[in-house]
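All protein chains but one are shown at their positions in the complex.
Just so it is clear, A, B and C label the chains in written order, and each chain counts residues from 1 on its own.
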Amino acid sequence: MTGLLVVAAGVLCACGTYLVLGRQLSRVIIGFGLLGHGVNLLLVLSGGDGGDPAFAGPGTTAADVDRFADPLPQAFVLTAIVITFGVVAFLLALAHRSWRLTADDEVEDDIEDRRIAAAAREGDRAGGDA
Amino acid sequence: MRLRSVILDTTVRLVFDAALVLSVYMLFAGHNQPGGGFVGGLVAGAAIGLRYVAGGLDEALAVVPVRPSLLPAVGLALAVGTALWPLAGDEPPLDHRVLEWHLPVLGEVALATATIFDAGVYLIVVGLVLMVLDGLGREGDEEAEGG
Amino acid sequence: MLFALLGAHAASAAAVLAARRRLGRAAWVVGALGPAAVLAWLAANAGRLADGEAVEARAEWIGGLDLALDLRVDAFAALMLVLVAGIGVLVFAYARSYLGPAPRAARAAALLALFAGAMTGVVVADNVLVLYVAWELTSVTSYLLIGLDDEDAGARAAAQHALLVTALGGLAMLAGLVLLGQQAGTFRLGELVAAPPSGTVTVAALVLVLVGAFTKSAQYPFHSWLPGAMVAPTPVSAYLHAAAMVKAGVYLVARLAPAFADVGVWRPLVVTVGLVTMVAGGLRALRPFDLKQLLAFGTISQLGFLVVLFGIGRPEATVAGCALLLAHGLFKAALFMVVGIVDHETGTRDVRRLPALAGRGWRTVRAVAVASAASMAAVPPLAGFVAKEEAYGALVDGPGGDRLVLAGIVAGSVLTVAYSLRFVVALLRPGAVAGAAGSRAPAAHAPPGAFVAPAVVLAAATVVLGVAPAVWSGLVDHAAHALDGRAHAHLSLWHGPSVPLLLSAATLAAGAALFAARRPVAALQAATAPPVSGTRVYDAAVRGLLRGAARLTAVVQPGSLPLYAGVILLTAAVATTVALVSGPWWPGWPDAVGRTAHVPVAALLVVGAVASTVARRRFAAVMLLGVVGYAMAVLFVVQGAPDLALTQFGVETLFVVVFLLVLRQLPDRFEHRRTGAGRLVRLAVSAVVGVFVMVAAVAAAGSRTAEPVSRAMSEQAWPEGHGRNVVNVILVDIRGFDTLGEITVLVAAAIGIVALARAGRRPRPRARDRALTGEEVGS
Partner (left out) sequence: MTALVPLPVLLPLLGAAVSLAAGRSRGVQRAVGVTTLAAVSAVAAALLAHVDGDGPVAVQVGGWPAPVGITLVADRTSVVLLLASVLTMLAVLVFAVGEGGAERTQAGFHPLYLVLAAGVAASFLTGDLFNLFVAFEVMLMASYALITLGGRPAQVRSGMTYVVISLVASTLFLLSLALVYAATGTVNMADLHTEVADLPAGVRSGLAVLLVAVFGIKSAVFPLFFWLPDSYPTAAAPVTAVFAGLLTKIGVYAMIRSQTLLFPPETRPAGLLLVVAGLTMVVGVLGAVAQNDVRRLLSFHIVSQIGYMVMGLGLFTVAGLAAAVYFIVHQIVVKTSLFLVAGVVERRTGTGHLDRLSGLARVEPLLAGLFLLAALSLAGIPPLSGFVGKLGLVEAGLDAGSYAIVAVSLAVSLLTLFSMTKIWSNAFWGPPPEPEANGTEGGPPGRRLMLAATGALVALSLAVAVGAGPLYGLAERAGHDLVDPTTYLEAVLAP
């Protein structure tokens, strides 16, 4: 595994994480894009350091196969790219809908949670008075 | 109506047709060269996207004469069909084979079920692009036009 | 047959519910079929049971959990059944007048029948797990019965109180029973008692089981649910809280004591709890003006008495316990019925409002009350006296420690006499107990005969059993013998001038004196009343639970998505790293640079990622993400993955287009908001995740020893898969199933996107409609 590319994957994941921890959905989506790239990079690297494109034929020898880049992680990454694309496209549609409803793509806090937190504080105050 | 450059329009049409041909080629060549149903579908989708940019939604949708959601339906049915069909012969699912027919005019026709499967993928990707344009594109246009 | 008896209860309950509109008062007759069947069965099998035989039945249920439906009726179970079914039938007859055809009556009759079935189940269960099943069913049915008048918030609260306390005990008991069974290697009650295990685990198990028994039998400090449960209609109280349910705990103690009384803390624990309950309950019974409350505390006191007698686990005490069990059931049920009649006819059971119960029709009621209360106070020649004599006798002859117990019991009995007197006087001369109170309810009509009859039957039994102890001597003897092979009973009214007799006389005298001095005693009690009552403790516990839960939930559930995501990522990274370094893991540093082409690509990736992260404009951020994507495509080419590069290129393009399609409606600049996790925290979490990813990747890749399975794929792609492009063969053939899933994801995404895009437009509702009417805003 190439150290340089591992570092690149780590940076991609870190940047992605930073964006995912934000509140604006469009940035969160970009964050998932970066995270996805980082993990895909790792997946490709999990098959080794690359090699010749894996094209086989009647004359392919064991030595040829030895030089192939591992095709299986490539298939994994392909599947992952497509799936991520589908999900992210949906997330974009969700951001779009959110924008139309609230003029914002910010992820709000859950109202019922906040209500209960407020009630708990209320209860504490009442308890303190009693 | 927006004013459109005739040159742009013509170029897009030319590129569009070429892209469609390329996409179909990629679909069928994928088993032996880079490509396959997914990449082919993407190329076709990109071509349709180009049509959308140049000619608007209606023109993009007119590329396919049926309801956009029928494409993924047919594509999924094709893919699942190739998975289900070997079960009838007590083979494992998705066990691909080459079907050969002897047709009157065309002579020997061979079709790998793997290609049918890939065609299903192709249809789904094209359908997805059309449905996304149909959904997000229409809303956006209305809003953009309505101010 | 035993199963049929249990089934009869359930069937009659189902019949009552099914035909509730047509049955009217007949619901009570149908409901009583179960207990009646039990009585008939007992009569038919009396001979066998008296010979020391036991009737058994068995059905498999869950073999894997050693839970078989073992049923067994021996003489002691028969004694309990006499109580449960006999009083059960009378209560049904009584309730027919009390509740009549009221709208709730069908529900009450069905539940009462179910309860009788559950209680029968407790008594006939020979597998401790089956016993637990029936035990919890009595808790649930009693919950529903206490809450019968569900429009009354007090009834709802009392029902919950009773359920939670008994369920708490039940759960402790479950753990105890399972432990006990695992120690003994059997869950059959009979086998458990025949060959009792011992040891630390057994002691712990017994304590847990006892917690269950104590809660069910309303022993201190778990007693507080019982007075509250008096909101239930009086027939329910008479049955559940006098004769049946509360005896379940006593029953369990009685069953286990002969085998386990000498194990660990059993005897000191049980006797102490019982005595405290007897005395404390007796003291509390001197205070209420509500006659039902008075009886409730009296019941608690008497249950303590029973627990002491059975808990000692010696044959003589066991005999006394059996006698008192029956005597108590008779007089307490009758007394509850009396209170119910008074309440029903006069509209009150508060001594301060009670009218004089004058007139011929009330004479029977008064007689029942006097006879039953006298039996409770152990006045000769009544059943209660016979039982009390046995108890005193058992302890007088016992070893040294029993003297202390005896002293406690005498004290408790003095209190019993006092509150019995208080009850009778309150009923006959309300003014003597409550003083000249304000408005009294108007004098009432006499109750109809059918209403009084069940109580009369009970009172008559009290008298007969007292006058002629030989009638039940055999029953008690067999029952006690079934519990403890050494126990033999010979009940009699007259033991000669003995210590027990003297004690009885002294008890009566002291009790009368205590009642005579009721005013100073009341003043003293008021002055020394403990600051906390059981109900208050329960209420505080529930309040504390609710507040604590709300506080905890406010902390762990702030509703902030970034926080959730951060916690999840951090947990995954940190936990995995900790596990990783727990053993050998580091394979050594990898090569710094693989191919020269990697350097510019990696640089592009890093720069693009960082720039995209810090970009302040949406458009720029998306474009920079695109740059990263294209750099990835280039990298794929370098790595020998042309399909991947093509796909990456296409997807990235499409992604950017779709993103811009959406973005054109959003403001170009990200707004600054100081919300959620602070920047530093976000940076720290991101750094942790990044480092974790790198470390884990190096560790995983460095530990590979095996040949990857993909080698076989490359070799077989052409001969087996008929394709040159190995990746494509994998995608459509070898792992075509993945691809099938992948395209399914796309289909679902497409449907979802279209649905969202078409969702109707609404004015921006800030105050959300929480009603969730289920109404959709569909196209």
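Note that in this section a contact is a pair of C-beta atoms (placed from the backbone, for glycine too) under 8 Å apart; a residue touches a chain by one contact, two chains touch by 3 or more.
Note that the structure is a prediction, hence the values are computed from the model and not measured.
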*Partner chains on view for the chain not depicted*: A, B, C
*Which listed residue, C:M1, C:A44 or C:L65, touches the chain dropped from view?*
C:L65
*Residue in contact with the excluded chain [from C:N45, C:T348, C:S498 or C:Q716]*: C:Q716
*Thinking of the whole complex, not just what is shown, which of C:A15, C:A46 or C:A175 touches the missing chain?*
C:A175
*May I ask which residue of C:R429, C:H445, C:R617 or C:R704 touches the chain that does not appear here?*
C:R704
*asked:* Which parts of chain B face the unshown chain closely enough to count as touching?
replied: 67, 69-70, 72-74, 76-77, 80-81, 83-84, 87, 90-96
*Just the residue numbers, please: which parts of chain C touch the chain that's not shown?*
60-67, 129, 132-133, 136-137, 140, 143, 147, 150-151, 153, 156, 159-160, 163-164, 167-168, 171-172, 174-175, 178-179, 182, 545-546, 548-550, 552-553, 556-557, 559, 561, 563-565, 567-569, 571-572, 575-587, 693, 696-697, 699-701, 703-710, 712-713, 716, 720, 733-738, 740-742, 744-745, 747-749, 751-752, 754-756, 759-760, 762, 765, 768-779
*Could you please point out the chain A residues that touch the chain left off the display?*
1, 20, 25, 28, 32, 35-36, 39-40, 42-43, 45-47, 72-73, 76, 79-80, 83, 86-87, 90-91, 94, 97-98, 101-102, 107-108, 110, 112-113, 116, 120
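By definition in this document, only the chains that are shown with their structure count from here on.
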*Report the inter-chain centroid distance for chain B and chain C in whole angstrom, where each centroid is the mean of the CA atoms.*
61
*Centre distance in Å when chain A and chain C are each reduced to the mean of their C-alpha atoms*: 45
*State, to the nearest whole Å, the distance from the C-alpha centre of chain A to the C-alpha centre of chain B.*
27
*Of all residues in chain B, which are in touch with two or more distinct other chains?*
32-34, 38, 128, 132, 135-136, 139
*Quick one: which residues in chain A touch 2 or more of the other chains?*
53, 55, 78, 82, 86, 89, 92-93, 96, 100
*asked:* Which stretch or stretches of chain A touch chain C in the complex?
replied: 1-24, 26-27, 29-31, 33-34, 37-38, 40-42, 44-47, 49-58, 60, 62, 65, 68-75, 77-79, 81-83, 85-90, 92-97, 99-103, 105-107, 109-114, 116-117, 119-121, 123-124, 127
_Looking at the complex, which residues from chain C come into contact with chain B?_
642-643, 646-647, 650-651, 653-654, 657-658, 661-662, 664-665, 721-725, 728-729, 731-733, 736-737, 739-740, 743-744, 746-747, 749-751, 753-754, 756-758
*Quick one: in the complex, what on chain B touches chain A?*
32-34, 38, 128, 132, 135-136, 139
